[in-house]
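Here's the structure we're looking at; comments come further down.
In this view, the complex is presented without one of its protein chains, the others remaining in place.
And now, subunit A:
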Amino acid sequence: MNGQASRILLRRQFLEGGRTRVSRGSERGFSCSVRRYAQQQQPGPGPERKSTQTTHFGFETVAEGVKEQRVGAVFSSVAASYDTMNDLMSLGIHRLWKDHFVRNLNPGRNPLTAPPSSTSTPPAPQGWNILDIAGGTGDIAFRLLDHASTINHDAHTTVTVADINPDMLAEGRKRALSSPYARTSRLSFVEANAESLTTIPSSSIDLYTVAFGIRNFTHKDAALREAYRVLKPGGVFACLEFSKVNSPLFDAVYKRWSFAAIPLIGQLVAGDRDSYQYLVESIERFPSQTEFRDMIKVAGFLVPGKGWEDLTGGIAAIHKGVKPM
């Protein structure tokens, strides 16, 4: 019964896909489906012309004010099927990246090292204060807390999950219920814009993480400046994000996969081709490792070593920055 229902649903999606393909007519290219959506949103080109500041939304150029809404629409649409889709698109490798990201950060105060420093300075906080930006579904937050509790035996580290999208936060809250941190003060969810974290005081955060989120920000430099503001001196900005593949041969294979397979999987599994088309286009538009490293430096951070670590040949990269004393 259930299987039949889903089959019908699938068929309906295919029909819909076919219908849109017919109605599209002469339009061709990667982002035409998203563009169609944009045309529905904006009655004419008039208001877009008027605003001088533009940014990119996938391969399109849109007014800055519009990008935030449209990214919001994308993530509201994918929130429910987020994990299944990530598994299918990255063949499960995204879990390895996230585990590696958290393990390298080594969150949590080590009890062996904590006592001598906390006895000398009375009001020393017992755990780390972590801010996980764009972490709506709690993927990174649960890993951070697990690592702190089981590896470093630290029961005080807190994680604040901030996301601009209420649908993603709802998904995270739902998942938190099945984790041991459901009703503790160690995990909290906040709806906030990473470009102006007004609710978070300056110099209050030990670790600022953003995993697969900064790509979607309208003003990446503003977000970096805000990260610099909220971090304590010596605090760390850590970013896990898609990046540029190093080997040209592997890059060709990867581009094939991302532009041909991912939107198709999105259509079949999540019933939403446009959102996944946006995802691959936004990956393509994100700055390279060196450019992003320089952006982090411009914001005032010290970068460790060369400034980044490539994962799986550069498909993703971990960037870090330390706020100087």
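Criterion: contacts are C-beta pairs under 8 Å (C-beta built on N, C-alpha and C of every residue); 3 or more make two chains touch, one makes a residue touch a chain; residues count from 1.
Just so we're on the same page, contacts and distances are computed from a predicted model.
Missing chain, UniProt name, options "Alpha-1,3-glucosyltransferase", "Putative 60S ribosomal protein L14", "Ubiquinone biosynthesis protein" or "AP complex subunit beta": which is it?
Checked against "Alpha-1,3-glucosyltransferase", "Putative 60S ribosomal protein L14", "Ubiquinone biosynthesis protein" or "AP complex subunit beta": the hidden chain maps to "Ubiquinone biosynthesis protein".
Would you indicate which residue among A:Ala155, A:Ala170 or A:Val322 is in contact with the undisplayed chain?
Within the whole complex, the residue contacting the unshown chain is A:Val322.
Based on the whole complex, identify which of A:Val62, A:Val236, A:Ala270 or A:Ile283 touches the chain you can't see.
Once the missing chain is taken into account, the touching residue is A:Val236.
Which candidate, A:Tyr82, A:Trp97 or A:Trp128, sits in contact with the chain we can't see?
Selected residue, touching the omitted chain: A:Trp128.
Please pick, from A:Leu207, A:Val245 or A:Met295, the residue that touches the omitted chain in the full complex.
A:Leu207
So that we can see where the missing chain sits, which residues of subunit A does it touch?
Where subunit A meets the chain not shown: residues 104-107, 109-110, 112-113, 116-117, 128, 206-207, 232, 234-236, 238, 302, 304-306, 309, 320, 322, 324-325.
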